[in-house]
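Shown here: the complex without one of its protein chains, the others still in place.
To keep things simple, chains are lettered A and B as they appear, and every chain counts its residues starting from 1.
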Amino acid sequence: MDKHLVSPNPHIHAAVSTESLMRDVIIALLPAIIVSVLFYGWGELLILAVSALSCVLFEWAIAKFLFKDTALFCCPAALVTGLLLAMNLPVSTPWWIVVLGALFAIGVVKMSFGGIGQNVFNPAIAARVFLLVSFPQQMTHWTAPAGFIHSVDAFSGATLLGQVPVLGALEADKLVSLQTLLYNIGGSAGEISALALLVGWAYLLIRRVIKPWITLSIFATVAVVAGIFHLADPTLYTGPLFNLLTGGVILGACFMATDYVTSPMSTWGGVIYGVGIGFLLMMIRYFGSYPEGVSFAILLMNMTVPLLNRWFHGKKYGRA
Amino acid sequence: MTTTFLWTIGILAGLGLLLSLVLFFIAKRFKVEEDPRIDEVEAVMPGANCGGCGFAGCRAFADSAVKAPNLDNHYCPVGGDEVMKKVAGILGFEAQAKAPMVAVVRCNGTCENRPTTNIYDGVQSCKVKAALYAGDTGCPFGCLGCGDCVKACQFGALSMDPVTGLPVVDESKCTACGACVKACPKSIIELRNKGPRGMRVYVSCVNKDKGAVARKACKAACIGCGKCAKVCAHEAITVENNVAYIDFTKCKLCRKCVAECPTGAIHDVNFPKPLPPKQPAAPKPAAAPAVAPKPVEVKKEENNG
Partner (left out) sequence: MAKLTTFSIGGVHPDDSKIARGCAIEVLPLPSTVYISMAQHLGAPAKPVVAVGDKVKTGTVIAEPGGFISAFVHSSVSGTVKSIGPRKDIAGNPVTHVEITVEGDEWEESIDRSDTLVTAIPEDRAAILDRIKACGVVGLGGATFPTHVKLNPAPGSKAECLILNGAECEPYLTSDYRIMLERSREIVVGAAIMQAVLGGCRCVIGIEENKPEAIAAMDAAVLSLGYPGIEVLPLKKKYPQGGEKQLIDAVMHRQVGSGALPISVGAVVQNVATALAVYEAVQKNKPLITNTLTVTGDCLPVERQHNYLFRIGMPLSFIAEQAGGVPEAAAKLVSGGPMMGKAIANLDATTVKGSSSILYLSEAATKRGKESYCIRCGRCADACPMGLEPFLLRRLYVAGDLEGLEKEAVQDCIECGCCLYSCPAYIPLLDQIRMAKGQVMGVIRARAAAAKAAAEAAKAAKQ
């Protein structure tokens, strides 16, 4: 080069960009996605594709034509939203509901707040809750898996959590075994394998994409709250293991609650946030009318993030 | 069912009534007595709250003007004489007429005149760039081209010319509030008398380097030769630190200096007729340089339209 660059320091940069971080999240989601496709087959693949494609398309179109600023369009970030949304839907969801959900996630929850980095709520979760209250029938219609792997003990009709009022807490607790860790039939497609989700989470930790504190504090709170209630009356309240392994706790704690934009930045803020999610979700499960509380708990705690960011800061050097 | 409706409506209406009464009494009780003329003055102000007058905003200006013994220290550059006449009328003061001013960019270091020597890769901010180094050209005094002045202008009167890389002032929009003058870390922009029908003459360079150095960095630089000061019959031009300056209060717009300047650093704008390239009356005709400022004149006039 005949003319050289001049800029303030630093002159080098870490090998990390918004795109690379989001790519890592997608890679981390792959094990769970593969397992869900194996169990649910082409239908699941279709939902994933429709959701991801429409999220990317909506984000690009809104950034390009409404904001007229393509810097707002981050393809991998929109993909993450799309995949997470798909993983939170039952496999039988009609395609147009998926598209509607994607439009809500990107258009209303993300872009209307100003786009990437500005949204208050996690787009995928907010869209899921939107669909849940708008289409309660379709959204709780759980079908038996008809994928490439057939499970003998698969049962259809309801999720494990949905079994609680039917069977009672004692019987429901017995349904949870080591097998549940590997695969857990019924419920949203993405929740099928706790192990696959945890593998993805471990990948994110190793790549230093996220820190473990939020996820761990959710797990700990769920375990403690469920433990206390379960000890008090095991016939009414399901135990810690059941509550950790069923529903979207692992998916929510590992991938949704840890979303950069809608979670606190400081470690202690993150811990409080996690404890809040764990506590709220257990309250909804035990006392609410919905069997599943992860989405609502995360959305509620999303609202506290600005406050948590204001109250909790890292330790400053040389200041008490 | 109907009773529920009625109760709801009744309670809401009652609540509304009660609260409005509370608000009414609080407003009465804690009302701050203010000079009513403050509101009147504020009403005639332009309302841009630009701070060009030196106060925090139009209301602060009105507040201070009402309390002041005269209007010597109060002048709204945005509203100009017209607004000040109204303000003076309200307050019963004598309005002092001031010549209208306009922001003038005193750098002609276009991409062509002033070749770059390196590429700036930091944040697009003149302030940051100026703190870092002398700039991406050989001239350490000239425009840095990141557009801090454009960002500072509330009236949309400034824009960056993508061809020259320099800011351009739209005279019809410029209110001479001085925000750009403060924003420019190189102190290139100056508020000057707008002049009769916008005609004015100024040195479009602030380079304090010695002639040869300045010339090497920029073809349109003032080299501090002093020819303009010699030719000026009104003692309006001073040369200090290798750069000429035209005092606009003394300049009679004769344009002798424009013809004299060997580098075309002196600009004349909005004159109905451009200076002929060769002036027989001039003692030392400077053929080539006189051509240089011409495209700039044309552009400025276009922008005024």
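The definition used in the following text is that a contact is a pair of C-beta atoms (placed from the backbone, for glycine too) under 8 Å apart; a residue touches a chain by one contact, two chains touch by 3 or more.
Note that the structure is predicted; figures quoted are calculated from it, not measured.
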Checklist entry - Of A:5, A:66 or A:303, which sits in contact with the chain we cannot see? => result A:5
Checklist outcome for this item: Contacting the left-out chain: of B:125, B:154, B:193 or B:238, that is B:125
Checklist entry - So that we can see where the missing chain sits, which residues of chain A does it touch? => result 1, 4-14, 16-18, 20-21, 71-72, 74, 77, 115-118, 260-261, 265-266, 313-319
Next on the checklist: Please output the residues of chain B touching the missing chain, sorted low to high.
Outcome noted: 117-118, 121-123, 125, 127-128, 131-136, 140
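We take it that only the chains that are shown with their structure count from here on.
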Checklist entry - Could you state the distance in Å from the CA-based centre of chain A to that of chain B? => result 53
Checklist outcome for this item: Note: in the complex, chain A contacts chain B through residues 3-8
Checklist entry - Once bound in the complex, which stretches of chain B touch chain A? => result 116-123, 128, 132-133, 136
